[in-house]
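Have a look at this one before I ask anything.
Yeah, one chain of the complex is gone here, protein chain that is, but the others are all in their spots.
A and B are the chain letters, set down in written order, and residue numbers restart from 1 in every chain.
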Amino acid sequence: MNKRASGSKRQKNNSQTSVSLAETIPSAVKNLLASCDSDVCFDHVDAAPIPYHEAVVQIIQQARRILFPGYFTQTRLDRVSLEYYLGQQMTQLFDSLSKQIVLSMQHGCLRFDQPCQQCTERGNKTALQFIQSLPPLRAVLAKDIRAALDGDPAAKSFEDIIFSYPGLLAITVYRMAHVLYELEVPLLPRIMTEYAHGLAGIDIHPGARIGESFFIDHGTGVVVGETTEIGDRVRIYQGVTLGALSLPRDAVDQYRNKKRHPTIEDDVIIYSNATILGEKAIIGARSIIGGNVWITDSVPPDTKVLMNVPGLVYIGNGTRSTASKDPLS
Amino acid sequence: MNKRASGSKRQKNNSQTSVSLAETIPSAVKNLLASCDSDVCFDHVDAAPIPYHEAVVQIIQQARRILFPGYFTQTRLDRVSLEYYLGQQMTQLFDSLSKQIVLSMQHGCLRFDQPCQQCTERGNKTALQFIQSLPPLRAVLAKDIRAALDGDPAAKSFEDIIFSYPGLLAITVYRMAHVLYELEVPLLPRIMTEYAHGLAGIDIHPGARIGESFFIDHGTGVVVGETTEIGDRVRIYQGVTLGALSLPRDAVDQYRNKKRHPTIEDDVIIYSNATILGEKAIIGARSIIGGNVWITDSVPPDTKVLMNVPGLVYIGNGTRSTASKDPLS
Partner (left out) sequence: MNKRASGSKRQKNNSQTSVSLAETIPSAVKNLLASCDSDVCFDHVDAAPIPYHEAVVQIIQQARRILFPGYFTQTRLDRVSLEYYLGQQMTQLFDSLSKQIVLSMQHGCLRFDQPCQQCTERGNKTALQFIQSLPPLRAVLAKDIRAALDGDPAAKSFEDIIFSYPGLLAITVYRMAHVLYELEVPLLPRIMTEYAHGLAGIDIHPGARIGESFFIDHGTGVVVGETTEIGDRVRIYQGVTLGALSLPRDAVDQYRNKKRHPTIEDDVIIYSNATILGEKAIIGARSIIGGNVWITDSVPPDTKVLMNVPGLVYIGNGTRSTASKDPLS
């Protein structure tokens, strides 16, 4: 009896819902479409195809299998089969990468109302140039891995770094994306670095220029802006920002494509959560930037910049510590 | 011979392991079950079904396909088919969303030992209200996208922002979750914003109230607490915390559902890693908060708050820089 009552109640609800559903969805669709007639919406309809996020993720994973053979696969490799394995992987990579590059270029042409007859040719050529960049990229990444082992006492082995270090993941993806950025591929480089950003919390713009033996430890919250320049053997920690000064709302357009970010010279170490902003901030070689500081000016070579200890207040049981000593020494 | 020896050794090991396995697992199961008889454990047995994480992720992705038609699909859309596409997507979204809302509501009722005869009806109605909110949501998100292009010289196109900006992803998911939060759906809104937190490193509580044209750049480490209020055209950077002051352990309960977080008025800019805590912190319109500062009080309108440059010590080659100038000018 109860069951029937509740059953009939449910039926009533269902039919009520059905009526509302039959009215609500067409009306919501109509409103969504209407909002497209004004200029307040974004859609991608009747346009050239655009790159597809999942395909870009596959490209990154395949390139990693080529750059670190044997690490990111369950396929057991040996010296004899390695050549065939790499040849097959590279052919697949070329196919999928050239497709996404062509889509990105077609989309870029469309945006500026340009004809796009050569997109396919240019896209394929660019994909080949990327393939050619893989051997030198591999050598550069090997130096990054050594820098991680040299810089972190918690690193137990190269395998630890290759498997687990988010810094290496972010640098690997950045170095791939930078090759495509330099080859003037639109959209794709940023999709790639944002994939790494999502995984590692490390946001390196594909336009940044970064030297050899670069090590990012922990890394969550690191930001490296588009026009940043970083020398060799630089080491940075989690939360470090190499960013731009925020611009007045009416000045943003005139700063596009201009130098807006810091320059970090060789052998600099930047501790966690330090913020270095603007193109005037040139951090001289071998300097050490302490944690949590905020810098918008240049620092000469061989300098330590630290937060002043009297900047802290001790309340309660503690006594104010003196600031006469260098806490890093 | 060696092979047989090692084979027999392995067999011995296997049988040893088997014996241990035969003992260990039942004993571990028993201990796990025993721990459930006391109050020191959490399980979800004999209870109403609960929302399922993977289903929530699908809901978010489907809603994104509706809010940004054509961007997150390989299906090529045109003006003629768009209406049918949106209608079909919305119907699917209603089905999966209403199911998860009903599960969340049933679970909430059970928690307070309340009968739940109307959960299905209320859940379906709530899902319809969510569907109705999509067209206005789309217009609000369009303003967020424009704010990103206006605020970031590194943004090359609207597509760049829609595809790649973690800030837009976090804001999109927050705005959807906030609709469900206002409709008093339990569990689900927080699962949604934590999904975005995991991807983007940006933690916006679904209860926060955020105005139009909101832009978060980079974003990793951003925290926006439950009772935060944010005006229009506010711009914040990575690592910014709009949080609560930590409470004494015995005071936590009396602060639930009370205002505990800052208020940020229109046109404020907050630089990276600034921390603003507590409901007394009201940041006046058009103010600029510098990076890495820590604020628990109000700031009047049209004010710049910066870390004092003499707060830094330069050791070595550097000379102490003077603090007489405004580093943002």
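Just so we're on the same page, a residue touches a chain if its C-beta (ideal position, glycine included) is under 8 Å from a C-beta of that chain, and two chains touch if they have at least 3 such contacts.
Keep in mind the model is a prediction, meaning the values are calculated, not measured.
**Q** Out of A:K30, A:H53 or A:K143, which is the one that touches the chain we can't see?
**A** Touching the chain that is not displayed is residue A:K143.
**Q** Out of B:L77, B:I210 or B:V223, point to the residue that touches the absent chain in the complete complex.
**A** Result: among the candidates, B:V223 touches the missing chain.
**Q** Which of these, B:P69, B:G151, B:G167 or B:G239, touches the one chain of the complex that we don't see?
**A** B:G239
**Q** Touching the absent chain: which residues on subunit B qualify?
**A** With respect to the unshown chain, the touching residues of subunit B are 6, 9-10, 13, 16-17, 20-21, 24-29, 31-35, 40-47, 49-53, 107, 111, 186-187, 190-191, 194, 197-198, 201-203, 205, 207, 220-223, 225-226, 239, 241, 243-247, 249, 252-253, 255-258, 260, 273, 275, 277, 284, 287, 292-297, 299-308, 311, 323, 326.
**Q** Could you pull out which residues of subunit A are in touch with the chain that's been left out?
**A** Residues in contact with the chain left out: 66, 68-72, 74, 76-79, 82-83, 86-87, 90-91, 94, 117, 120-121, 124-125, 128, 131-132, 134-135, 138-139, 141-143, 145, 150-154, 156-160, 162-166, 199-201, 218, 220-221, 235, 237-239, 269, 271-273, 288, 290-292, 307, 310-319, 321, 327-328.
Criterion: only the chains that are shown with their structure count from here on.
**Q** Need the CA-centroid distance for the pair subunit A / subunit B, whole Å please.
**A** The mean C-alpha positions of subunit A and subunit B differ by 19 Å.
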